[in-house]
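These notes concern the structure reproduced below.
Missing here is one protein chain; the remaining ones are kept as they sit in the complex.
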Amino acid sequence: MEPTLLGRIGYAFVSLFVITNYGLLLIGSMARISAKVQGRVGQPVWQPYIDIIKSSAKRNAIGHGVMFYLGPVFRLAGGIGTYMFIPAVFGSVVFRNFSDSGDLLLVMYFIFFGQLGMALGAGEGGHPYSAIGVSRGLAQMTAFEVPFALSVIAVAVQYGTLDINAIVAAQQGGFARWTLATNPLAVVAAIIAFLGMSGHNPFSVVIAPQEIPIGPPTEYQSNLLGMLQTNRAIFNGAKLVLYMNLFFGGATNIVAMVIKTFLIYFVNVFVGQAFPRFRTDQSIRFFLGVPTLIGIASVIIAVI
Amino acid sequence: MSDKRLKPAPLANEGLPPEERGLFCDAAPREYEPARGAWENFLNWARSESLWLLGFGTGCGAIELRPLMTSRFDMYRYGIQPRPTPRQSSVFVIGGYASVKTLKRIVRSYEQMMGPKFVVALGSCTINGGMYWDSYNTIKRIDQYIPVDVYIAGCMPRPEALLAGFQELKRIIKAGDGEGQNEYARNFDWYKANQKKVIKDWNMPDYNW
Amino acid sequence: MNALEVLAKINPVAASGAVLVLVGLWGVMAKPNLFKIAVAFSVMETGVNLVILSVGYIRGRTAPILDSAADAASASARMTDPVPQALVLTAIVIGLAVTALMLSYAVRLKAGGGGSSIESYGEEKW
Partner (left out) sequence: MVNPLYLFAASLAAAFLLPLVDKLGRRVSLALVYATIAAWGAVALSYLWALLYAGVGARAFGTAGFVAPLAIMLRVGPEEAAGLLAISGVGLLAAGAMRRPLAEAPIGGAMTLITALMGMSGIVLTRDLFNLFVFLEIASISTYGLIAFDDRRGALRAGFKYMIAGGIASALYLIGVIYVYRFSGHLNLDMAAAAPGLFGGAGTIAVFFLLAALLVELKPFPANGWAIDAYQTADPGVSAILSGASATALLLALWKVMPLLGEAHLAAVAGSGLATFAAGNLAGARQGRARRMLGYSSVAQVGLVAAVAALDRLLGLGGLRFTYLVAGGLLLNHLLAKTGLFLLSSAIGDDEAARGGAAGKRGEGALSPFGAVVAGVLAAALVGLPPFPGFWAKWTLIQALAGRESWWLIALILGASLVEAFYVLRWLIAIVKGEAGALAKGERGTIEPGAPIPARIRLGAGALAPALAAAALVVSGVMLGWNLSVSDPLLWAPFAAAAILFAIDRAPGWLKSLLSIAAAAAFGWLAYDRLDGLRQLFAIMLLGGGAMYSFAAMYKGGARRGLHPLLSAATLALGSVLVAETPLGFFFAWETMTLASFLLVLRGRESRAAALSYIVFGLGGAFLLMVGLVAIPGAWSSGSTGSAGAGWPVFLILAGLLVKLGALGAHVWLPGAYAESDDEASGFLSSSLSKAGVFVMVVALAAFGRVLPFQATSMRILGWIGLATALFGALYAIYQEDIKKTLAWSSMGQIGYVILALAIYDQAGWTTALYLALNHFLYKSMLFLAIAGVIQRVGTRNMYEMGGLIKKMPFSFLSVLMAIIALSGVPPLSGFGGKWLLYSSLLEKGWYIEAAVAFFASAVAFLYLFRLIHTIFLGQPKPSQAMVREAPLALTIPQGLLMVVLFAVSAFPRLMLDPIMRVVGEAFDPVLRFEGSALVSPLGYWDGTLSMIVTIAVFALCFLWMIANLHNPQTVKQFNIVYAAERPFRPETTHYAWNFYAPYEKALGFLTRHRGERFWAAVGTGVDAVGGAIRRVYTGNGQTYALHVVLYVVALYLLMGAL
């Protein structure tokens, strides 16, 4: 039964609530896993919540202008919007979100919405480190989008559609039907791109903490920072759900979603803990090298 | 939820050449009312459980901060983590004796932090100058220049002492006594006069937003 | 056809005219002196005039004058062609004008302080 518009909005809020909490817990637990790798106990799993509360509770704030204030708004709206355009759980009315706004291409491009707004806001901050960070981030982005685009094309070719629901539907029926099994090269290319997308090592030069104190958001504080932290959780969740849908058979329930996205994100942390940092030009050349070839190979496989 | 209090008069910024005054904000700092009751207690709990350190090594004692991140001491489990920019930090750790040159940076960075903000001064030198008590180039008592919440004595204090100091800071915050920011604003003229007394090449605005 | 026959077929006037033309041409191209060039042109003109005349001359016919040797009725069959002679007169006049103009140019050029060799007047080039 098709829910009413009001119902859909209600469901969207539920969905958003779930992904926010899940995203925060995911970040917390990954921090804890990282700590274990380093032989530490690590922060509490709920530390991200506390951090956000603290940031939002700052008694004063500074701003550099309208765009500076709007930057986090764009960023958070970009994160939520991206999530809203992805069906999170296959077959679920609640987690369908507003995925009827557009297909995979809409999601891929809406990712830029928040990044662009954030970059503009950081730019109005007037801090050169922000601009340097943005320049690095954008430069890397152009490079990792290539293997990502290729693997998305491979998926689209393989399933003959760009509709995320249809892609998930095509992967139902067991592990053997997942893209991971049918076109592993596409998954490899996409996962490598994901490393760049999430800015973990070795692609973390964008936010080099001491050189350009964490890059773009260097001037952000208080509630503005709190919004960025919130977005990090939601946006991560959205991207993970997207990956799950494209390559790992989607999810038919929340539990499956949690497990799968956790594992996908774990790859990130795993690599991030093991590798040092690339310079910007190195990562550009890296992404346009082997990962791109893998991506092309995956398209060829899909065509055949 | 902005504070209703009247805004103080703008600062003169006499340390700046006239053509540069337009480049800096000239608003004076002011006190911010805490929230009330249980809500403020809750917020103070969150503040105390999320201590973000400004990791500027302002003195030799900064070397004792590094072990805190290691697996042996692991400050993260107390919700403490380093942050590279004052904008996002809530705790400023004064790492030992502060030379006059460093003091200028300390003042600037402290003022750029968002409130509520807390200062932990470690090492004897921050209390009375320590072995440098008669040096021409170090300042003796850091709390004449910025409000300090917790002193950690010792030369050098061990990382364990630092952790103990942070626990003390948490207690102070939870008790609602971590109001250094308001104290600074209240006694702004006094602090500023002290600062200007020792910092001769004053080329900043009077308050660094 | 042996060499003699070939020689016999050559119109001696035309041949000498051709030789003069070639000599004149050689002079124009080989002698750098302005005045010699003018002279070479005169030689060439003369050669051309001879060639013209040679066309009018038909062996065994009389001069193009209406007299006892040729009356009006048989004139075209018995007289040489008068037209080329008329042409030559004009050509000579024109040749004279050209030579005169050339010489006056040469005089002007030299009077203006230049050399008498044409090679010193190559300033306009490329």
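As written, the chain order gives the labels A, B and C, with residue 1 at the start of each chain.
We adopt the following convention: a residue touches a chain if its C-beta (ideal position, glycine included) is under 8 Å from a C-beta of that chain, and two chains touch if they have at least 3 such contacts.
Note that the structure is a prediction, hence the values are computed from the model and not measured.
In the whole complex the chain that is left out makes contact with A, B, C. If you put the hidden chain back, the residue from A:Ala35, A:Ala131 or A:Ala181 that touches it is A:Ala131. From the set A:Phe113, A:Phe262 or A:Phe275, the residue in touch with the chain omitted from the display is A:Phe113, counting the whole complex. In the full complex, subunit B touches the hidden chain at residues 1-3, 19-20, 22-25, 27, 32, 56, 85-87, 105-106, 108-109, 112, 203-205, 208-209.
Hidden from this view is one chain, which touches subunit A at 56, 58-67, 69-70, 72-74, 76-77, 80-81, 84-85, 98, 100-106, 109-110, 112-113, 116, 119-120, 123-128, 131-132, 134-136, 138-139, 141-143, 145-146, 149-150, 153-154, 156-157, 160-163, 213, 218-219, 222-224, 226-227, 279-282, 284-285, 288, 295-296, 299, 303. Where subunit C meets the chain that is not shown, the touching residues are 21, 24-25, 28-30, 32, 34, 37, 41, 44-45, 47-48, 51-52, 55, 83-84, 87, 90-91, 94, 97-98, 101-102, 105-106, 108-109, 112, 118-119, 121-126.
We take it that only the chains that are shown with their structure count from here on.
Taken as a contact graph, with one node per protein chain and an edge wherever two chains touch, the assembly fits none of the named shapes, being neither a line, a ring, a star nor a complete graph.
Legend note: the chain whose CA centroid lies nearest the centroid of all displayed protein CA atoms is A. Distance from the subunit A centre to the subunit C centre is 99 Å, each centre being the mean of its Cα atoms. Averaged C-alpha coordinates put the centre of subunit A at 36 Å from the centre of subunit B.
Centre-to-centre, using mean CA coordinates, subunit B is 114 Å away from subunit C. Subunit B contributes residues 32, 34, 43, 46-47, 49-50, 52, 70-71, 74, 76-77, 79, 81, 84-85, 87-88, 90, 114-116, 181, 209 to its touches with subunit A in the complex. Those residues of subunit A that touch subunit B in the shared complex are 31, 35, 38-44, 47, 50-51, 53-54, 57-62, 209-210, 213-214, 218-222, 225.
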